[in-house]
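Note that one protein chain of the assembly has been removed; the remaining protein chains are unaltered in position.
Here is chain A:
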Amino acid sequence: MKGAPMAAISREEVAHLARLSRLAVTEEELDTFAGQLDVILQAVAQVGEVAAADIPPTSHSVPLTNVFREDVVTPCLTPQEALSGAPDAEEQRFRVPRILDEDVAS
């Protein structure tokens, strides 16, 4: 048994985070990231030292709510411009790989 402090995050948890983040990380990366994320999470956990139960959260520094614009038609990108950076396009649409699992045999 090592005397090191308990890790904030395990290798398995990092693998789970990578899946949630849509990152196909390698086994080698998992080893590296697990150690690094552990150091970072232990450091940022310091925010827990602050007694802030009654403090309202700040999500944004500018006191603005409900910013509207006039409902008028203005020029916008053409379909050609909007699709100009797409990896794949077809019939004025973004073409994507299949989304649903298909029964290949049928």
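Basically, contacts are C-beta pairs under 8 Å (C-beta built on N, C-alpha and C of every residue); 3 or more make two chains touch, one makes a residue touch a chain; residues count from 1.
Please note the rule applied: contacts and distances are computed from a predicted model.
From the set "Glutamyl-tRNA(Gln) amidotransferase subunit A", "Glycosyl transferase family 2", "Carbohydrate ABC transporter permease" or "ClpA/ClpB-like protein", the protein name that UniProt assigns to the chain left out of the figure is "Glutamyl-tRNA(Gln) amidotransferase subunit A".
The missing chain, though absent from the display, is touched by one residue of A:E12, A:D31 or A:D88; that residue is A:D88.
Taking the complete complex into account, residues 9, 13-14, 17-26, 29, 32-33, 36-37, 39-41, 43-50, 52, 55-62, 64, 67, 69, 77, 81-82, 84-88, 94, 96-99, 101 of chain A touch the chain not shown.
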